[in-house]
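Omission of a single protein chain aside, the complex is shown with its protein chains in their original locations.
For chain A:
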Amino acid sequence: SNDAENTAAHHRNTLQFNTYSHRKQLFSVCVTLSEATEEVSLDSPERQPILSDGPSPVITPVTPVMISSRADVFDRSPDQDEDEEENRDTFDIQISVSDPEKVGDGMNAYMVYKVLTKTSLSIFSRDEVCVKRRFSDFLGLHSKLASKYMHMGYIVPPAPEKSIVGMTKVKVGKEDLSSVEFVEKRRSALERYLLRTVKHPALLKDPDVLQFLESSELPRAVSTQALSGAGILRMVNKAADAVNKMTIKMNESDAWFEEKQQQFENLDVQLRKLHASVESLVCHRKELSVNTASFAKSAAMLGNSEDHTALSRALSQLAEVEEKIDQLHQDQACADFYLISELLGDYVRLITAVKGVFDQRMKTWAKCQDAQVMLQRKREAEAKLQHANKPDKLQQAKDEIREWEGKVQQGERDFEQISKNIRREVGRFEKDRVKDFRVVIIKYLESLVHTQQQMIKYWEAFLPEAKAIA
(Lines give C-alpha, C1' and ligand atoms only; values in the text may rest on other atoms or scores of the structure.)
Protein backbone atom coordinates (compact mmCIF):
# COMPACT_ATOMS: atom_id res chain seq x y z
CA SER A 1 0.00 0.00 0.00
CA ASN A 2 1.06 3.54 -0.54
CA ASP A 3 1.23 4.38 3.12
CA ALA A 4 3.58 1.52 3.82
CA GLU A 5 5.73 2.59 0.93
CA ASN A 6 5.86 6.11 2.19
CA THR A 7 6.74 4.98 5.64
CA ALA A 8 9.41 2.72 4.30
CA ALA A 9 10.77 5.46 2.09
CA HIS A 10 10.65 7.83 4.97
CA HIS A 11 12.65 5.50 7.13
CA ARG A 12 15.08 4.68 4.38
CA ASN A 13 15.76 8.28 3.69
CA THR A 14 15.81 9.60 7.13
CA LEU A 15 17.64 6.82 8.90
CA GLN A 16 20.19 6.72 6.16
CA PHE A 17 23.87 6.33 6.76
CA ASN A 18 26.53 5.83 4.19
CA THR A 19 28.27 2.86 5.61
CA TYR A 20 29.85 1.72 2.39
CA SER A 21 31.33 5.03 1.39
CA HIS A 22 33.00 5.39 4.70
CA ARG A 23 34.47 1.97 4.97
CA LYS A 24 37.81 2.77 3.41
CA GLN A 25 38.58 5.35 6.03
CA LEU A 26 37.43 3.44 8.97
CA PHE A 27 38.15 0.39 10.93
CA SER A 28 41.69 -0.58 10.28
CA VAL A 29 42.20 -0.09 13.95
CA CYS A 30 40.20 -1.64 16.69
CA VAL A 31 38.75 1.43 18.32
CA THR A 32 37.63 0.95 21.85
CA LEU A 33 34.19 2.39 22.17
CA SER A 34 34.68 3.63 25.65
CA GLU A 35 33.75 7.17 24.67
CA ALA A 36 30.11 6.43 25.23
CA THR A 37 30.06 7.43 28.86
CA GLU A 38 27.49 9.40 30.69
CA GLU A 39 29.87 11.66 32.57
CA VAL A 40 29.71 15.33 32.12
CA SER A 41 32.97 16.08 30.41
CA LEU A 42 34.60 19.37 29.82
CA ASP A 43 34.13 20.98 26.51
CA SER A 44 36.93 23.06 25.18
CA PRO A 45 37.43 26.52 26.50
CA GLU A 46 35.12 28.51 24.29
CA ARG A 47 35.79 31.79 22.78
CA GLN A 48 34.37 34.94 24.41
CA PRO A 49 30.64 34.61 24.76
CA ILE A 50 28.89 37.55 23.14
CA LEU A 51 25.34 37.43 24.27
CA SER A 52 23.28 35.33 26.57
CA ASP A 53 21.28 32.88 24.57
CA GLY A 54 17.71 33.32 25.55
CA PRO A 55 15.85 31.05 27.95
CA SER A 56 18.19 29.59 30.48
CA PRO A 57 18.79 25.94 29.80
CA VAL A 58 18.88 25.11 33.46
CA ILE A 59 16.13 23.05 34.99
CA THR A 60 13.37 25.43 35.78
CA PRO A 61 11.33 24.81 38.85
CA VAL A 62 7.65 24.56 38.19
CA THR A 63 6.11 27.76 39.43
CA PRO A 64 2.72 29.12 38.63
CA VAL A 65 4.37 31.96 36.77
CA MET A 66 6.29 29.65 34.53
CA ILE A 67 3.27 27.58 33.81
CA SER A 68 1.19 30.46 32.64
CA SER A 69 3.85 31.74 30.29
CA ARG A 70 3.86 28.41 28.55
CA ALA A 71 0.15 28.16 28.61
CA ASP A 72 -0.23 27.69 24.91
CA VAL A 73 1.87 24.58 24.73
CA PHE A 74 0.64 23.27 28.02
CA ASP A 75 -3.00 23.61 27.19
CA ARG A 76 -2.83 22.12 23.76
CA SER A 77 -5.77 19.88 23.32
CA PRO A 78 -5.03 16.21 23.39
CA ASP A 79 -7.05 15.78 20.23
CA GLN A 80 -4.66 18.03 18.44
CA ASP A 81 -1.88 15.75 19.41
CA GLU A 82 -3.76 12.69 18.31
CA ASP A 83 -4.12 14.23 14.90
CA GLU A 84 -0.39 14.72 14.76
CA GLU A 85 -0.04 11.00 15.31
CA GLU A 86 -2.26 10.22 12.36
CA ASN A 87 -0.46 12.59 10.08
CA ARG A 88 2.92 11.23 10.91
CA ASP A 89 2.71 8.64 8.24
CA THR A 90 2.75 11.32 5.61
CA PHE A 91 5.49 13.02 7.55
CA ASP A 92 7.70 14.68 5.05
CA ILE A 93 10.96 16.01 6.27
CA GLN A 94 14.48 14.90 5.54
CA ILE A 95 17.45 16.08 7.49
CA SER A 96 21.06 15.35 6.82
CA VAL A 97 24.14 16.34 8.77
CA SER A 98 27.24 16.32 6.62
CA ASP A 99 30.52 17.84 5.54
CA PRO A 100 32.31 18.27 8.83
CA GLU A 101 34.75 21.14 8.54
CA LYS A 102 37.38 22.19 10.98
CA VAL A 103 37.36 25.84 11.87
CA GLY A 104 40.30 27.48 13.56
CA ASP A 105 43.20 25.53 14.97
CA GLY A 106 44.83 24.41 18.15
CA MET A 107 42.74 24.07 21.27
CA ASN A 108 40.33 26.71 20.04
CA ALA A 109 39.36 24.76 16.98
CA TYR A 110 35.94 23.25 16.48
CA MET A 111 34.04 21.28 13.88
CA VAL A 112 31.22 22.78 11.90
CA TYR A 113 28.60 20.61 10.28
CA LYS A 114 26.27 21.30 7.42
CA VAL A 115 22.63 20.74 8.34
CA LEU A 116 20.40 20.35 5.33
CA THR A 117 16.63 20.23 5.73
CA LYS A 118 14.34 19.24 2.91
CA THR A 119 10.65 19.42 3.58
CA SER A 120 7.26 20.24 2.23
CA LEU A 121 5.77 21.09 5.61
CA SER A 122 4.27 24.54 5.78
CA ILE A 123 5.78 25.56 9.10
CA PHE A 124 9.10 25.89 7.35
CA SER A 125 9.72 29.02 5.40
CA ARG A 126 11.48 27.27 2.53
CA ASP A 127 11.43 23.71 1.30
CA GLU A 128 15.17 23.43 1.34
CA VAL A 129 17.38 25.04 3.94
CA CYS A 130 21.04 24.63 4.61
CA VAL A 131 22.75 25.97 7.72
CA LYS A 132 26.05 25.50 9.50
CA ARG A 133 26.05 24.33 13.07
CA ARG A 134 28.60 23.30 15.61
CA PHE A 135 28.29 20.69 18.34
CA SER A 136 27.51 23.12 21.13
CA ASP A 137 24.61 24.44 19.04
CA PHE A 138 23.04 21.01 19.18
CA LEU A 139 23.60 20.81 22.91
CA GLY A 140 22.07 24.24 23.30
CA LEU A 141 18.99 23.19 21.37
CA HIS A 142 18.56 20.14 23.52
CA SER A 143 18.96 22.19 26.67
CA LYS A 144 16.19 24.53 25.65
CA LEU A 145 13.86 21.77 24.65
CA ALA A 146 14.49 19.85 27.84
CA SER A 147 13.79 22.85 29.99
CA LYS A 148 10.58 23.59 28.14
CA TYR A 149 9.09 20.20 27.75
CA MET A 150 10.44 17.65 30.14
CA HIS A 151 8.56 18.90 33.12
CA MET A 152 5.38 18.34 31.16
CA GLY A 153 6.15 14.75 30.59
CA TYR A 154 7.39 14.99 27.02
CA ILE A 155 10.21 12.66 26.17
CA VAL A 156 12.85 14.93 24.72
CA PRO A 157 15.45 13.01 22.69
CA PRO A 158 18.85 13.36 24.35
CA ALA A 159 21.70 15.00 22.50
CA PRO A 160 24.88 13.13 21.61
CA GLU A 161 27.53 13.07 24.26
CA LYS A 162 30.51 15.24 24.76
CA SER A 163 33.92 13.71 24.65
CA ILE A 164 37.12 15.43 25.68
CA VAL A 165 39.43 12.77 24.34
CA GLY A 166 37.79 12.56 20.98
CA MET A 167 37.57 16.27 20.44
CA THR A 168 41.08 16.99 21.66
CA LYS A 169 42.53 14.68 19.07
CA VAL A 170 40.56 16.42 16.38
CA LYS A 171 41.58 19.85 17.59
CA VAL A 172 45.20 18.96 17.86
CA GLY A 173 44.93 18.27 14.19
CA LYS A 174 45.69 14.59 14.07
CA GLU A 175 44.43 13.42 10.75
CA ASP A 176 44.66 9.84 11.87
CA LEU A 177 42.02 7.21 11.51
CA SER A 178 40.70 7.37 15.03
CA SER A 179 39.86 11.07 14.74
CA VAL A 180 38.25 10.50 11.35
CA GLU A 181 36.18 7.76 12.93
CA PHE A 182 35.31 10.00 15.83
CA VAL A 183 34.05 12.76 13.58
CA GLU A 184 32.02 10.32 11.53
CA LYS A 185 30.53 8.77 14.64
CA ARG A 186 29.57 12.20 15.89
CA ARG A 187 28.16 13.34 12.56
CA SER A 188 25.96 10.28 12.39
CA ALA A 189 24.84 10.74 15.99
CA LEU A 190 23.93 14.38 15.36
CA GLU A 191 21.88 13.38 12.36
CA ARG A 192 19.97 10.75 14.28
CA TYR A 193 19.41 13.25 17.07
CA LEU A 194 17.80 15.80 14.77
CA LEU A 195 15.65 13.20 13.08
CA ARG A 196 14.36 11.92 16.39
CA THR A 197 13.68 15.43 17.56
CA VAL A 198 11.59 16.42 14.55
CA LYS A 199 9.73 13.15 14.68
CA HIS A 200 8.15 14.40 17.87
CA PRO A 201 5.04 16.31 16.80
CA ALA A 202 5.32 18.99 19.50
CA LEU A 203 9.04 19.51 19.10
CA LEU A 204 8.76 19.81 15.35
CA LYS A 205 6.68 22.93 15.80
CA ASP A 206 8.86 24.40 18.48
CA PRO A 207 10.30 27.80 17.52
CA ASP A 208 13.73 26.89 18.84
CA VAL A 209 13.81 23.85 16.59
CA LEU A 210 12.71 25.86 13.60
CA GLN A 211 15.26 28.50 14.36
CA PHE A 212 17.95 25.85 14.67
CA LEU A 213 17.13 24.33 11.32
CA GLU A 214 16.49 27.49 9.40
CA SER A 215 18.23 30.56 10.69
CA SER A 216 21.68 31.24 9.32
CA GLU A 217 22.92 32.86 12.52
CA LEU A 218 22.39 31.25 15.85
CA PRO A 219 23.33 32.88 19.16
CA ARG A 220 26.06 30.85 20.75
CA ALA A 221 24.94 28.38 23.38
CA VAL A 222 27.49 29.13 26.04
CA SER A 223 25.72 27.70 28.99
CA THR A 224 26.40 24.25 27.67
CA GLN A 225 29.87 24.56 29.07
CA ALA A 226 30.34 22.33 32.03
CA LEU A 227 32.06 24.87 34.21
CA SER A 228 29.94 27.87 33.35
CA GLY A 229 27.61 29.23 35.97
CA ALA A 230 24.78 27.43 34.25
CA GLY A 231 26.81 24.26 34.11
CA ILE A 232 27.46 24.31 37.81
CA LEU A 233 23.84 25.06 38.55
CA ARG A 234 22.94 22.10 36.37
CA MET A 235 25.14 19.80 38.36
CA VAL A 236 23.74 21.09 41.64
CA ASN A 237 20.22 20.54 40.41
CA LYS A 238 21.07 17.07 39.25
CA ALA A 239 22.31 16.24 42.72
CA ALA A 240 19.25 17.81 44.31
CA ASP A 241 17.03 15.77 42.07
CA ALA A 242 18.76 12.61 43.11
CA VAL A 243 18.19 13.42 46.75
CA ASN A 244 14.57 14.28 46.13
CA LYS A 245 13.99 11.06 44.32
CA MET A 246 15.03 9.21 47.39
CA THR A 247 12.78 11.17 49.71
CA ILE A 248 9.63 11.35 47.64
CA LYS A 249 7.39 8.45 48.46
CA MET A 250 4.58 8.63 46.05
CA ASN A 251 1.29 6.93 46.62
CA GLU A 252 0.86 5.45 43.22
CA SER A 253 -2.84 5.20 42.52
CA ASP A 254 -2.29 4.23 38.96
CA ALA A 255 -0.84 0.76 38.47
CA TRP A 256 -0.01 1.58 34.86
CA PHE A 257 2.76 3.92 35.97
CA GLU A 258 4.24 1.50 38.40
CA GLU A 259 4.25 -1.24 35.77
CA LYS A 260 5.74 0.94 33.11
CA GLN A 261 8.47 2.21 35.37
CA GLN A 262 9.46 -1.31 36.22
CA GLN A 263 9.40 -2.23 32.56
CA PHE A 264 11.69 0.61 31.69
CA GLU A 265 14.07 -0.30 34.49
CA ASN A 266 14.29 -3.82 33.11
CA LEU A 267 14.63 -2.63 29.55
CA ASP A 268 17.43 -0.32 30.62
CA VAL A 269 19.41 -3.18 32.10
CA GLN A 270 18.82 -5.43 29.12
CA LEU A 271 19.73 -2.83 26.55
CA ARG A 272 22.94 -1.97 28.31
CA LYS A 273 23.88 -5.63 28.38
CA LEU A 274 23.00 -6.01 24.73
CA HIS A 275 24.96 -2.91 23.85
CA ALA A 276 28.02 -4.27 25.61
CA SER A 277 27.72 -7.54 23.70
CA VAL A 278 27.43 -5.76 20.39
CA GLU A 279 30.43 -3.58 21.15
CA SER A 280 32.36 -6.76 21.82
CA LEU A 281 31.15 -8.15 18.51
CA VAL A 282 32.35 -5.10 16.62
CA CYS A 283 35.76 -5.35 18.24
CA HIS A 284 36.13 -9.03 17.52
CA ARG A 285 35.03 -8.67 13.97
CA LYS A 286 37.66 -6.04 13.41
CA GLU A 287 40.21 -8.40 14.91
CA LEU A 288 38.97 -11.09 12.54
CA SER A 289 39.47 -8.75 9.65
CA VAL A 290 43.03 -7.98 10.72
CA ASN A 291 43.83 -11.66 11.19
CA THR A 292 42.29 -12.59 7.85
CA ALA A 293 44.42 -9.99 6.07
CA SER A 294 47.49 -11.28 7.86
CA PHE A 295 46.68 -14.85 6.86
CA ALA A 296 46.11 -13.78 3.26
CA LYS A 297 49.62 -12.36 3.12
CA SER A 298 51.06 -15.47 4.67
CA ALA A 299 49.19 -17.72 2.24
CA ALA A 300 50.51 -15.65 -0.66
CA MET A 301 54.07 -16.15 0.56
CA LEU A 302 53.42 -19.85 0.98
CA GLY A 303 52.12 -19.97 -2.57
CA ASN A 304 55.26 -18.28 -3.81
CA SER A 305 57.38 -20.80 -1.97
CA GLU A 306 55.44 -23.82 -3.20
CA ASP A 307 57.25 -25.53 -6.04
CA HIS A 308 54.34 -27.47 -7.44
CA THR A 309 52.96 -25.11 -10.06
CA ALA A 310 49.25 -25.80 -9.84
CA LEU A 311 49.26 -25.88 -6.04
CA SER A 312 51.26 -22.68 -6.00
CA ARG A 313 48.68 -20.96 -8.15
CA ALA A 314 45.85 -22.29 -6.02
CA LEU A 315 47.49 -21.02 -2.85
CA SER A 316 47.94 -17.59 -4.38
CA GLN A 317 44.28 -17.59 -5.35
CA LEU A 318 43.37 -18.61 -1.83
CA ALA A 319 45.31 -15.63 -0.57
CA GLU A 320 43.34 -13.35 -2.87
CA VAL A 321 40.04 -14.80 -1.71
CA GLU A 322 40.98 -14.29 1.90
CA GLU A 323 41.93 -10.69 1.15
CA LYS A 324 38.51 -10.08 -0.30
CA ILE A 325 36.90 -11.77 2.66
CA ASP A 326 38.86 -9.49 4.95
CA GLN A 327 37.26 -6.53 3.20
CA LEU A 328 33.88 -8.16 3.74
CA HIS A 329 34.59 -8.48 7.43
CA GLN A 330 35.47 -4.81 7.60
CA ASP A 331 32.24 -3.81 5.93
CA GLN A 332 30.28 -6.09 8.19
CA ALA A 333 31.94 -4.60 11.24
CA CYS A 334 30.87 -1.21 9.97
CA ALA A 335 27.30 -2.40 9.68
CA ASP A 336 27.45 -4.03 13.10
CA PHE A 337 28.51 -0.77 14.53
CA TYR A 338 26.51 1.85 12.76
CA LEU A 339 23.35 -0.12 12.53
CA ILE A 340 23.15 -1.95 15.79
CA SER A 341 25.60 -0.65 18.29
CA GLU A 342 24.85 3.02 17.85
CA LEU A 343 21.11 2.36 17.82
CA LEU A 344 21.41 0.57 21.12
CA GLY A 345 23.46 3.39 22.55
CA ASP A 346 20.81 5.86 21.45
CA TYR A 347 18.10 3.84 23.13
CA VAL A 348 20.01 3.48 26.36
CA ARG A 349 20.14 7.28 26.49
CA LEU A 350 16.51 7.61 25.42
CA ILE A 351 15.43 5.38 28.24
CA THR A 352 17.22 7.69 30.63
CA ALA A 353 15.08 10.49 29.23
CA VAL A 354 11.96 8.34 29.67
CA LYS A 355 12.85 7.65 33.26
CA GLY A 356 13.34 11.39 33.60
CA VAL A 357 9.74 12.15 32.72
CA PHE A 358 8.51 9.65 35.24
CA ASP A 359 10.59 11.48 37.79
CA GLN A 360 9.06 14.75 36.69
CA ARG A 361 5.64 13.33 37.36
CA MET A 362 6.76 12.40 40.82
CA LYS A 363 8.01 15.92 41.38
CA THR A 364 4.73 17.32 40.15
CA TRP A 365 2.86 15.10 42.53
CA ALA A 366 5.12 16.23 45.36
CA LYS A 367 4.45 19.83 44.51
CA CYS A 368 0.75 19.09 44.52
CA GLN A 369 1.06 17.47 47.92
CA ASP A 370 3.05 20.37 49.25
CA ALA A 371 0.38 22.75 48.02
CA GLN A 372 -2.26 20.73 49.77
CA VAL A 373 -0.33 20.74 52.98
CA MET A 374 0.11 24.47 52.65
CA LEU A 375 -3.61 24.94 52.02
CA GLN A 376 -4.42 22.90 55.07
CA ARG A 377 -2.14 25.08 57.14
CA LYS A 378 -3.69 28.22 55.78
CA ARG A 379 -7.13 26.90 56.61
CA GLU A 380 -6.04 26.08 60.09
CA ALA A 381 -4.53 29.52 60.43
CA GLU A 382 -7.74 31.09 59.22
CA ALA A 383 -9.79 29.03 61.61
CA LYS A 384 -7.65 30.29 64.45
CA LEU A 385 -8.00 33.87 63.32
CA GLN A 386 -11.79 33.51 63.27
CA HIS A 387 -11.80 33.83 67.03
CA ALA A 388 -9.16 36.52 67.29
CA ASN A 389 -10.31 40.00 66.54
CA LYS A 390 -8.03 40.91 63.67
CA PRO A 391 -10.13 41.59 60.62
CA ASP A 392 -7.13 42.56 58.44
CA LYS A 393 -5.28 39.40 59.22
CA LEU A 394 -8.46 37.39 58.71
CA GLN A 395 -8.92 38.87 55.28
CA GLN A 396 -5.33 38.15 54.44
CA ALA A 397 -5.78 34.60 55.62
CA LYS A 398 -8.85 34.20 53.47
CA ASP A 399 -6.94 35.59 50.48
CA GLU A 400 -4.13 33.21 51.10
CA ILE A 401 -6.57 30.32 51.30
CA ARG A 402 -7.98 31.30 47.94
CA GLU A 403 -4.47 31.58 46.55
CA TRP A 404 -3.51 28.15 47.75
CA GLU A 405 -6.78 26.61 46.67
CA GLY A 406 -5.87 27.87 43.24
CA LYS A 407 -2.42 26.36 43.52
CA VAL A 408 -3.82 23.06 44.65
CA GLN A 409 -6.21 23.03 41.75
CA GLN A 410 -3.42 23.96 39.36
CA GLY A 411 -1.21 21.30 40.90
CA GLU A 412 -3.88 18.68 40.41
CA ARG A 413 -4.42 19.80 36.85
CA ASP A 414 -0.67 19.70 36.25
CA PHE A 415 -0.47 16.24 37.64
CA GLU A 416 -3.36 15.04 35.56
CA GLN A 417 -1.91 16.63 32.48
CA ILE A 418 1.57 15.26 32.94
CA SER A 419 0.12 11.81 33.59
CA LYS A 420 -1.88 12.05 30.41
CA ASN A 421 1.11 13.32 28.48
CA ILE A 422 3.30 10.56 29.74
CA ARG A 423 0.83 7.91 28.78
CA ARG A 424 0.73 9.31 25.29
CA GLU A 425 4.46 9.80 25.08
CA VAL A 426 5.19 6.29 26.29
CA GLY A 427 2.77 4.89 23.78
CA ARG A 428 4.45 6.85 21.01
CA PHE A 429 7.88 5.87 22.28
CA GLU A 430 7.06 2.19 22.28
CA LYS A 431 5.59 2.31 18.80
CA ASP A 432 8.66 4.14 17.55
CA ARG A 433 10.97 1.76 19.29
CA VAL A 434 9.39 -1.27 17.69
CA LYS A 435 9.51 0.39 14.30
CA ASP A 436 13.05 1.65 14.73
CA PHE A 437 14.36 -1.73 15.80
CA ARG A 438 12.50 -3.57 13.11
CA VAL A 439 13.81 -1.29 10.38
CA VAL A 440 17.35 -1.49 11.66
CA ILE A 441 17.25 -5.23 12.14
CA ILE A 442 15.97 -5.74 8.62
CA LYS A 443 18.75 -3.53 7.33
CA TYR A 444 21.24 -5.49 9.37
CA LEU A 445 19.99 -8.83 8.14
CA GLU A 446 20.22 -7.52 4.61
CA SER A 447 23.82 -6.58 5.25
CA LEU A 448 24.48 -10.10 6.49
CA VAL A 449 22.82 -11.53 3.39
CA HIS A 450 24.97 -9.35 1.21
CA THR A 451 28.11 -10.50 2.98
CA GLN A 452 27.17 -14.15 2.62
CA GLN A 453 26.31 -13.73 -1.05
CA GLN A 454 29.67 -12.19 -1.70
CA MET A 455 31.31 -15.08 0.12
CA ILE A 456 29.52 -17.54 -2.11
CA LYS A 457 30.75 -15.65 -5.14
CA TYR A 458 34.35 -15.69 -3.98
CA TRP A 459 34.42 -19.33 -2.95
CA GLU A 460 32.66 -20.47 -6.10
CA ALA A 461 35.31 -18.68 -8.11
CA PHE A 462 38.02 -20.40 -6.11
CA LEU A 463 36.63 -23.93 -6.35
CA PRO A 464 37.78 -24.65 -9.93
CA GLU A 465 41.23 -23.41 -8.94
CA ALA A 466 41.35 -25.93 -6.12
CA LYS A 467 40.10 -28.66 -8.43
CA ALA A 468 42.72 -27.73 -10.99
CA ILE A 469 45.51 -28.85 -8.69
CA ALA A 470 46.90 -31.92 -10.36
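Rule of thumb we're sticking to: a contact is a pair of C-beta atoms (placed from the backbone, for glycine too) under 8 Å apart; a residue touches a chain by one contact, two chains touch by 3 or more; residues count from 1.
Just so we're on the same page, contacts and distances are computed from a predicted model.
Q: Consult the UniProt record of the chain that does not appear here and report its protein name from "Sorting nexin", "Glutathione-dependent dehydroascorbate reductase", "BRAT1 protein" or "Small ribosomal subunit protein mS31".
A: "Sorting nexin"
Q: Can you say which of A:214, A:306 or A:432 touches the chain missing from this structure?
A: A:306
Q: Which of these touches the unseen chain: A:164, A:288 or A:353?
A: A:288
Q: Kindly state which of the options A:126, A:402, A:420 or A:438 is in contact with the chain not pictured.
A: A:438
Q: Residue-wise, where is chain A in contact with the chain that is not depicted?
A: These residues touch the chain not displayed: 266-267, 270-271, 273-274, 277-278, 280-281, 284-285, 287-288, 291-292, 294-295, 297-299, 301-302, 304-308, 310-311, 314-315, 318, 434, 437-438, 441-442, 445-446, 448-449, 452-453, 455-456, 459-460, 462-463, 466-467, 469-470.
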